[in-house]
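Below is one structure; the comments refer to it alone.
Note that this complex is displayed minus one protein chain, with the remaining chains in position.
Each chain gets a letter, A and B, in the order it is written, and its residues are counted from 1.
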Amino acid sequence: MNLKEKLTALGKFKSDNYGKDFLLTTEKTLDEIKYIGELAEVLKEFHRQSKSFKLFDTGLGISIFRDNSTRTRFSFASAANAVGLGLADLDEVKSQIAHGETVRETANMISFLAEIIGIRDDMYLGEGNKYMREVSDAVAEGHEKGVLHRKPAVINLQCDIDHPTQSVADLLKLKDYFGSFENLKGKKLAITWAYSPSYGKPLSVPQGIITLMTRFGMEVSLAYPEGYNLIPEIEADVKKQNSNFKIVNSMEEAFKDADVAYPKSWAPFEVMKKRTELLKNSDKAGLGELEKACLANNAKHKDWECDEEKMKLTKKGEALYMHCLPADITDISCKAGEVSKDVFEKYRIHTYHEASFKPFVIASMMLASKFKNPEEELLKRL
Amino acid sequence: MNLKEKLTALGKFKSDNYGKDFLLTTEKTLDEIKYIGELAEVLKEFHRQSKSFKLFDTGLGISIFRDNSTRTRFSFASAANAVGLGLADLDEVKSQIAHGETVRETANMISFLAEIIGIRDDMYLGEGNKYMREVSDAVAEGHEKGVLHRKPAVINLQCDIDHPTQSVADLLKLKDYFGSFENLKGKKLAITWAYSPSYGKPLSVPQGIITLMTRFGMEVSLAYPEGYNLIPEIEADVKKQNSNFKIVNSMEEAFKDADVAYPKSWAPFEVMKKRTELLKNSDKAGLGELEKACLANNAKHKDWECDEEKMKLTKKGEALYMHCLPADITDISCKAGEVSKDVFEKYRIHTYHEASFKPFVIASMMLASKFKNPEEELLKRL
Partner (left out) sequence: MNLKEKLTALGKFKSDNYGKDFLLTTEKTLDEIKYIGELAEVLKEFHRQSKSFKLFDTGLGISIFRDNSTRTRFSFASAANAVGLGLADLDEVKSQIAHGETVRETANMISFLAEIIGIRDDMYLGEGNKYMREVSDAVAEGHEKGVLHRKPAVINLQCDIDHPTQSVADLLKLKDYFGSFENLKGKKLAITWAYSPSYGKPLSVPQGIITLMTRFGMEVSLAYPEGYNLIPEIEADVKKQNSNFKIVNSMEEAFKDADVAYPKSWAPFEVMKKRTELLKNSDKAGLGELEKACLANNAKHKDWECDEEKMKLTKKGEALYMHCLPADITDISCKAGEVSKDVFEKYRIHTYHEASFKPFVIASMMLASKFKNPEEELLKRL
C-alpha cells in the first residue's frame, strides 16, 4: 500500500480519539489502538519520505517529567516538533507530590496556548496516573468555564500503571516483525523479570505489555521470582479477561517455545508500595535501608539473566529479543545484568528499531486527539 | 465588532510602540497602552478562532529570568511561539547582579538573530529596571554600530518598579468585566496589602496597579499596615498626578464600596532596601535575620486577610476579587494567608480568566514593537 492507500484505509477503524486523553491502553478500544498504531506507521513513512505532517500552525506541547528521562523526552520533543508544536518543559521538583489547588491552578496557567500535555510520573504507586487525571480534569474545567479556548489533551508518558507510548511502540515492532496485527494471534510472548544491579524500576512496562499484548491475541507468559509480582489488581484483571495469559516462576518456563522474549527488571510491588510511603515522608534513612534490602534480594536472582542458553529454549532458538532500553547488559553496563552481551549484541539493532516507533506513536496520539480526521489533513499533503 | 472591524479600529490610537521597548507603563501614553491592550484582545480572539498570528518567519525570543517563575515563563513561551519566534532561555545565575562590560557584551552575543528579549529581574530594589535599560542600551549600540541587523525590543516581565505585562492583563480583565475602558472611570479599586507566611514578595504588582489604574480614571485606594509602604517616590508621583488616589490604613477602609478588591502581600520598602544590600553582600546570616524579623512583623497583621466579612463591605458585597496568582489561600496553601478559602473559590475562575490575558498582552507587545502596523499584517490573515 502506498501512503494514500494507507491513509484511506485508516477510515476502516471505529476510532473516537478526538478530544480525548491517552492515559491507559485499557481505556481504548482495539480499533482505537489500531488506529493510533497505523497512523503512527503512516507518520513514520511520511518522515522517511521527507513529507511534512506539521498539522499545527503554532501551540505548545508541554512536557512534565517527574522522573528522569532521555529517550522519552527526545521522543516527545521530536513528535511535538514534527507536528508543529513548540516544546515547553515544566520543570517540577521531582520528589514532590503536588495535588489539589496547586495542580489545578498550574495546569490552567501553563495551558492558555497549549495543545498537548505529556506527563511522566512513575515513581509513586497510586499517584502517577491519578496526577494525570487531576491535570486533565483541571484543564477540562478551565475549558468548560471559558478560561482555555481549547482543552489540551494529556498523554501518559509513563505512570505507575501503564506506559502506553512504549507498549504501542512495542506493538508496532511486533506487527512489523510478524507482518500484521492478525499474525500476532497465538504468538507466544515471554515477559519476564530479569536481574539488575539497580532498584526501583517502575512496573509500568511489564504491566503495559501484559494488558496490551493479550488483547491482540498473543499467548503471554509473565515470569518472576517469588515475591516480584506486579500490581495484584492488574494481574488479576488480565487473567480474568484473557485465557491467553499465565504467570510462571522461571525464565526458562516462560521462554519455552516463545516467539518473543522480553526480559526486563522491575522492583516488586511490595517494595514499590513501601518506597512510595517513604518517599511521601521524605524518609531518607528508610529509603536507604529499603534499597539495600531490595538489592540484596535481587542478588539472589542473578540467574535471571537472558543469555544464549536460555534463548535456545525459545522457538527454534530464534525468538525476537525485546527491550524498552536502556538495558542492563552484563559486561557492558554492569558486571551482571538483565541480558548477556552476546544476546544483546545480536538483537541490538532490533531494539533500536523497536524504539524508533515511539516518537511516531506520540505524534500519532497528538494528532488523533486534536484533529477530527488527521488522515484527511494528511491526504492534502500528498 | 468582528475581527476585521476590531483590527481596523486599532488605527484610531496614536501609538508609537514600533522600535520601542516596553519597560514601564508610565513611559507609554494612554493611547499606546490602549493599543497594546486592544491588540492583545484581537490576538486572543484570533487564538479562540484558531487563526494564526505568527507574523515572524524565524528569530529568537530570549527570556532572562533572574527570579523564579512558572506563570510568566509560560506566558512568554506561549507568546513567542504564537508569533513565530523560537524560545531561548539565558540561564543566568539568579543571585548575581551583572553590570558593565559583561552585560553589554552578553546582550550583543545572544542577540545576533534575536527579535525580543523578555526580562524578569525583581529581587533588587534599584537594580531590575536599570539592568533592563543596560541590556537595551547595549543592543541599541550593537545595532547602531552594525553588529546587530535589528535591535531586539526589551520587554519588562517584572522588575523592582513595575510589572507591566501583569498590570495590562489586569486592565483587560477590568475592561472585560466592566465593558469598556470608559466604564472604568469612577470605579473604586482597593489594592491592599494582605498577610502571607512568606516574605520578600516584590512591590512591582501594587506599584504597577496604582500607576496604571489611576490613569484610567479608577478611584484607587492603597491600603497597608503602618510601615508597609511602597517605593516612596512612586507613591508620591501617583498622588501628585492623580486626585483619584489615596492611601489608607486598613483593609476595611479600602474595601468600603469598592468595585474591585485586589488584596496581595508584599515586603515593605524598607525591608526590600535592606534585603537588596544584604543580597549584594551575599550576607546569608543577615538575610536570615531579616527574614525572621520580617515574618514576625507580618504575623502581627494576620487580620489583613480578605475574607467574606470584609468582602461584604464592598459594593453590594460583590466586588470583583483579583489576584496575580499564586495566592496564599488560607487552609489551602497555608494555615493563614492573603485570602480565605471561600472568597478565593468564589472568584477562582475569575483569577484564571484574569491570567489568561497575559500571554496575549506579551504577544501584543512583541508585535507592536517589531511591526510598524501589525493590524495590517493581521488583516491579511483574515
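Throughout what follows, contacts are C-beta pairs under 8 Å (C-beta built on N, C-alpha and C of every residue); 3 or more make two chains touch, one makes a residue touch a chain.
Please read these numbers as outputs of a predicted model, since none were measured by experiment.
K.L.:
So one chain is hidden, and I want to know which residue out of A:Leu60, A:Val205, A:Ala254 or A:Ile329 touches that hidden chain in the complete assembly.
P.N.:
A:Ile329
K.L.:
Among B:Leu3, B:Leu30, B:Leu113 or B:Ile349, single out the residue that touches the unshown chain.
P.N.:
Missing-chain contact among the listed residues: B:Leu113.
K.L.:
Residues of chain B in contact with the chain that isn't shown?
P.N.:
Those residues of chain B that touch the unshown chain are 57-60, 86, 88, 90, 100-102, 105-106, 108-110, 112-114, 142, 145-149.
K.L.:
Can you list, in ascending order, the chain A residues touching the missing chain?
P.N.:
Contacting residues on chain A, toward the hidden partner: 47-48, 52, 54, 70-71, 74-75, 77-82, 84, 86-87, 325-326, 329, 332-333, 349, 352-353, 355-356, 358-359.
Here is the rule we use: only the chains that are shown with their structure count from here on.
K.L.:
Just how far, in Å, is the C-alpha centre of chain B from the one of chain A?
P.N.:
So the centre of chain A lies 41 Å away from the centre of chain B.
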